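Starting off with a structure, shown below.
A single protein chain has been removed from this complex, and every other one stays in its place.
Labels run A and B following the written order; every chain starts at residue 1.
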Amino acid sequence: MNKVILLFLFSIFSLITNAQNAEMADTFRQEGKIYVVIAVLAVVFVSIVFMLFIIERKVSKLEKELKNKAD
Amino acid sequence: MKNNWYKILSVILILYTLIWGMLGPVPRLDILNETIRNLYYHVPIWFAMLFQMGVSVFYSAKYLNSNKKEDDSVAFNAALVGILFSIPGIITGAFWARFTWGTWWTFEDPKLNGVAIGIIMYLIYFVLRASIIQETSKARVSSVFNIFAFVMLILFIMVFPRLTDSLHPGNGGNPAFGKYDLDSNMRLVFYPAVIGWILFSGWILNLFNRLSILKEVNNE
Partner (left out) sequence: MLKRQLYELVKKEFILEFRQKASLGGVLIYVVATIFISALSFNKIIAPNIWNALFWIIFLFSAITICGKSFARETAGVSLNNYLNYKPLIFISSKLIYNFLFLFLVSLITLFFYSWFVGYLIDNFALFILVLLLASLGFSSVLTLMSAIASKAENNFTLVSILSFPVLIPVLVLVLRIGKQAIDGLNWSVSYDFLMILSGINVISVVLSILLFPYLWRS
């Protein structure tokens, strides 16, 4: 059983290493639409970071208030 | 500001990997095709999860020696952040598996099983914490369980998959990514991605810790 699996995997990986002309999204890239995807990804990530930043500021503010109270 | 450098660095690194990970050259491989780029996003999330679990177990061990409540609280928060990172890890892994291995989930792969068991163990860690009312005994008992769970997690996902067959690279005689197709171009994105996501998880942990300190002070 193990040998069968190994053989199967080995054949897959030998296929992989041999194939230099695998199908990739080349036309998609040529049309420049990849930049649209990147823009979307960047906007999503930046907005998540922005939300974290707001939480960060709120926490710092609370910490400062506590510090002032203690003094 | 001087303690916040890693937060900025993490954002810069992740933004870089989002952009250059999409644009940069990758090896042309059958079956994987363009999905090889998932390596930049799926794997670093697991690294961040493991990093958080490591932080958690470190603080649990520290608690057992110091008996300081703050250490236990950090351990709890780190485990929480780790679990939060494991959820996107599992979902992205399932997507990737569906379109390369042809199935959402396979019980044949020891790494998947190990991860599932590890996550269940950390969920049980939270159940255990919830079931003990007394504070010191809760912290002590859950620290002990945390150490046990972490050792088993490492065993199940790092050690045993290497001994048996796995579909993941680097296991059971399969060559690791580093050996054949993580070429120098991919490394330029992959390593920053790992560092970036680990730092990013550190930022979230930092927020959680400060919030629990605030809560603690408020309760007093």
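Assume a contact is a pair of C-beta atoms (placed from the backbone, for glycine too) under 8 Å apart; a residue touches a chain by one contact, two chains touch by 3 or more.
In this text, all values refer to a predicted model and were calculated from it rather than measured experimentally.
Asks: Thinking of the complex as a whole, which visible chains are touched by the chain that is not shown?
Replies: Counting the whole assembly, the omitted chain is in touch with B.
Asks: Out of B:I31, B:L84 or B:I117, which is the one that touches the chain we can't see?
Replies: Once the missing chain is taken into account, the touching residue is B:I117.
Asks: So one chain is hidden, and I want to know which residue out of B:I8, B:I87, B:L155 or B:V217 touches that hidden chain in the complete assembly.
Replies: B:L155
Asks: On chain B, where is the contact patch with the chain that was removed from view?
Replies: Spelled out for chain B, the touching residues are 64, 113-114, 117-118, 120-121, 124, 127-128, 131-133, 136-137, 140-141, 143-145, 147-149, 151-152, 155-156, 159-160, 163-164.
The rule is simple: only the chains that are shown with their structure count from here on.
Asks: Taking the mean of the C-alpha atoms as each chain's centre, how many Å separate chain A from chain B?
Replies: 14
Asks: Which chain B residues qualify as touching chain A in the complex?
Replies: Against chain A, the touching part of chain B is residues 7, 11, 14-15, 18-19, 22-23, 28-34, 108, 164-165, 167, 172-175, 180-181, 203-204, 207, 210-211, 214, 217.
Asks: In the complex, go through chain A and note every residue touching chain B.
Replies: By the definition above, chain A touches chain B via 2, 5-6, 9, 12-13, 15-17, 19-25, 34, 37-38, 41-42, 45-46, 49, 52, 55-56, 59, 62-63, 66.
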